[in-house]
Each structure stands twice: as structure tokens, then as C-alpha cells.
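With one protein chain held back, the other chains of the complex are shown just where they sit.
Take a look at subunit A:
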Amino acid sequence: MAHTHDDHAHGRDDHAHHGPDKGIMRWIKTTNHKDLGTLYLFFSFTMFFLGGIMSLIIRAELFHPGLQFVQPEFFNSMTTMHALLMIFGGVMPGFVGLANWMVPMMIGCSDLALPRVNNWGFWILPFAFAMMLSTLFMEGGGPAGGWTMYPPLMLQTGNAFPFLIFSIHLLGISSITGAINVVVTILNMRTPGMTLLKMPLFVWAWLITAYLLIAVMPVLAGAVTMLLTDKYFGTSFFSAAGGGDPVLFQHVFWFFGHPEVYILILPAFGVVSTIIPTFARKSLFGYDSMVYALASIGFLSFIVWAHHMFTVGMPLAGELFFMFATMLIAVPTGVKVFNWVATMWRGSLTFETPMLFALAFVILFTIGGFSGLMLAMTPVDFEYHDTYFVVAHFHYVLVPGAVFSIIAAIYYWIPKWTGRMYNERAGQWHFWLSAIFINLTFFPQHFAGLAGMQRRVPDYAVQFTDFNVASSIGAFGFFFAQFIFIFNILACCYGWFGRKQNAPARVWEGARGLEWTVSSPAPYHTFEDPPELPESELTAISGH
């Protein structure tokens, strides 16, 4: 059956002779989704590591009240760069790496729709981050006005300023090209018979994420362009003297920034919706409602941006609208959490490492969601705004949320990628250390924040000391626990400790989907022809 395509025979010959290049040129020139997925994931690791070191500098300074290690200016540039690295360098490329690897395998195609553009999207990242990180060595230091770049403070940045702005433009190009690629792949490259409502939920989550990216990354580009012209070309967008308004920047920025928050978490929803059914050995509860919930969250994310700005002096009608719209998001999110729990109800559960991380995701992300609801209430937000309560909230949704889901996904799929099983015992150690230390890091920050400790300040009043000591110990513990993970994964990649390439095609007995029908490791171009769909794989995913 695979030989009925004579009309494209010459195209096939081309590919047959084009195996991957050798050495470094393989990685520079590659158009293969698996190679690029690997590059994305290793890049994401690197950025997590650098951003993690920055967070350790922050936590070391906050271990004790008073100034011990760094100057306030450098402290602020650490908080700024930590955020930029973790968001644009860690979480987003991590999820794009997962999309690269898994979307073509899940929908049954050979590669993303635009492989060269995919290569471009990746290679922008190391260059752009090199440019961004180089600012730390410039006169005036790195950017220190916070990752949100609010004017007029941000306009006081030294030589670093244009380098920061242009690196953000480049990251925007990378995200938009990557997102267009994912959308087009999903809409156009599905194997016959895979209708939209039969797609695995990870694919659905990425489709909506990609749509959000295409819609808001250009807005961020516009916002930072206005910053640039305000600083160098005499425009008055954010200057009241000329009729503009610094708050305008906050509106434009958060019109990007709030959908961005969902860009960081929707793929995580997809991952968890994939992993829980596998280890509960049931199909996902409420597949259709999961899709509609994703779409609703995607839509609502566009009309809640100003809940980041309750204290800035908006008209009352604005405060009310954004408060209620924000609370509305709890409805589809609640649907998702309910469905994950209902999927496990009366399932035959086992607790391998990916499942542990997915379960921790459900519980800890929900805690982050609840503190989000508290922040959504305008009157009380006046109390919480810019305190460590906010820091605790978004780290709960980002670290045991987004980052845990990336870790879970890597444990879940690494046997498929490398053909080698990870070490389960090390995985369990990694999970329990991570789960304990991450709570030790961020749970006390709720209390510090409620008691009034300000974020982005290198010093604090002595009554916050105990909370901060706990937080700092947790941060160091979490950071070093990740080395278990790194070695576990590298051992799978390179066959250390005598690990054999003996993973079966269906690594997990409860796993369903096209990716489990091919060998482990999967072939270089998984499906060179659209594969026939085994009905059993799909009905198990979508339940219909």
C-alpha cells in the first residue's frame, strides 16, 4: 500500500539520499521536527539553568534582611532577567520542543508544515538570548525595570535598552513563525480520518496556544516599538506632557501579557490530559468539554488583561468589568480540573514518575488558581498588589504548573524518543524532592505577601525573615534536585549506565495514540505517507 505513489517518486529519491548531515551542520541545517524538538528542549534546559542561577542569587540575597551579596540595581536586573529567561527561554521553547516532537507523531505526518521556517524559529532563540544576556556586561548594567518594562522607569535603562528591545522583537518573530507552523500543521497535515474532535488533547491545546501566540506577539512587538521610539525618536506615547499616558503601555503590554499567561499553561493542560488517562487506564472524561474549556479560556484570556492594573487608577467600570471577566475563567478551568479528577475516578491507577508530576500539577496548579481568584477581586487586590502574594501565585501556576508538566511530558515520552527507559527510582526521588522543595519555596511567600512584603526589593523588614529563610532553602533544594532529572534524561539520550535501547513501541500499557504505533525510538521521519488510523487508538483518546 505504501507503494502507490509513483507520481512523487523523484521527491522520494531526494529524501532517501538526504539523511541527516554529520556533526554540527546537522543541527544548523536541520529541517527535521525531531532534531529541532531536541534542540528546543536542550535550549530550554540551558535557559532554565541560567534563570535558575539568577533565582538563586535572588534567594541568597533574600535569605537574610539587609544587603549581603549584591547591590539593589543588580538585584533588580536579576529579577528582570530571571523572568525573561524563564518565560521566553525556558517554558515557551520547552513547550515548542514538545510540540515539535509530538504534534507530527500524534496527527500522523512526517514533519511540521514549514520545516525551514521551523529551523529559523529555533535558531533565532540562541542568538536573541545571547544579545539579551550580553546586556548584563554593558555600561549601566542589564535591564532592571522588571520584565513588564513599564515606562517611565524602563526608559532609564542604560546601554542595554535597545539590545533588550530588539531581542524581544526577535523572540516575537520566533514565536509567531513557530505558532503559524503549528497551526498550519494541525489544520492541514492530519492523516485522513482524524477529524478535529478526534485529535489528542495535546494537539488541541497547542492549536489554541498557537492562535493566542499569533494574536498577541505582534502586540508586544508594537508595545516595545513604542518604548523604543519614546526613548530615541521623541515620540510621546507614554508621556503625559505630550498627551500620552504611561498607563497606555500597561494596557498594550497586558493585552499581550495575559494571553501570554495562558500560552504558558494551555500546553500544560494538554500534557496532563494526555498523561492522566494513560495511568488511570481509562479514556479522558469529558473530551468534548475539555476542548470547549480550552477554547473558552483562550477567548476569555483576551478580555481580562487589566486585572494586572487594578491599582493604576482605572475608571470604576473598568475595574468591575475586568474583575468579573477574570472570575469567569474559573468556570472552564474548573471544568478541566473536574474532568482530570473524574478521569481517575475508579481507574486502575499506577504512579510512575510522569503520573506523579501530572497529579502534583492538578493539585498545585489548583492552589495557584485559587490564589488567582483572590487576586481577581479588585478590592482585595489593592492589598495584594505587588506583594509576594502575587509572586507566590504566579510561581505556583508556573513551576508546579507549567514546569512540572514539561518534566512529566519528558519522562512520559523520553522512552519513545530515545528507545531507552528512564530510571524509575531516580524519577521518584526527583519527584518527591521537587514537590517538597517547591512548596517549601513558594508556600511561605503567600504569608509574607499577605503580611505586606513587597516584591522586587532586595531588603525587607525583619519580621519576614522566617518565611524568607524557608523560601531560600526550598529554592536551593529544588535547584539541586533537578540534577537527578538532568542525569536521568541524559542517560537515556546517550545510553549511560548501560541503558539499553529496548523500550517497546507502546511504552505504557494504557497509552493510546498514533505515536505508540511506531517503534521506539521513532523513525527519523515518522510517517512519510499518511498512515491508516487504527480506530481503537482514537476512540480511546476522544471517547467517541
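As a working rule, a contact is a pair of C-beta atoms (placed from the backbone, for glycine too) under 8 Å apart; a residue touches a chain by one contact, two chains touch by 3 or more; residues count from 1.
The rule is simple: contacts and distances are computed from a predicted model.
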One chain of this complex is missing from the view, so tell me which of "Spermidine/putrescine transport system permease protein", "cytochrome-c oxidase", "Trehalose import ATP-binding protein SugC" or "Energy-coupling factor transporter transmembrane protein EcfT" is its UniProt name. "cytochrome-c oxidase"
Given A:P72, A:P152 or A:P218, the residue that touches the chain left out of view is A:P218
Could you tell me which of A:W120, A:F321 or A:F487 touches the chain that is not displayed? A:W120
What is the set of subunit A residues that contact the non-displayed chain in the whole complex? 1-2, 4-5, 8, 10-12, 14-15, 18, 20-21, 25-26, 28-32, 109-111, 113-117, 119-120, 123-124, 127-128, 130-131, 159, 161-163, 166-167, 169-170, 176, 179-181, 183-184, 187-189, 191-193, 214-219, 221-223, 225-226, 229-230, 232-237, 239-245, 247-248, 251-252, 255, 315-316, 505, 514, 517-519, 523, 525, 527-533
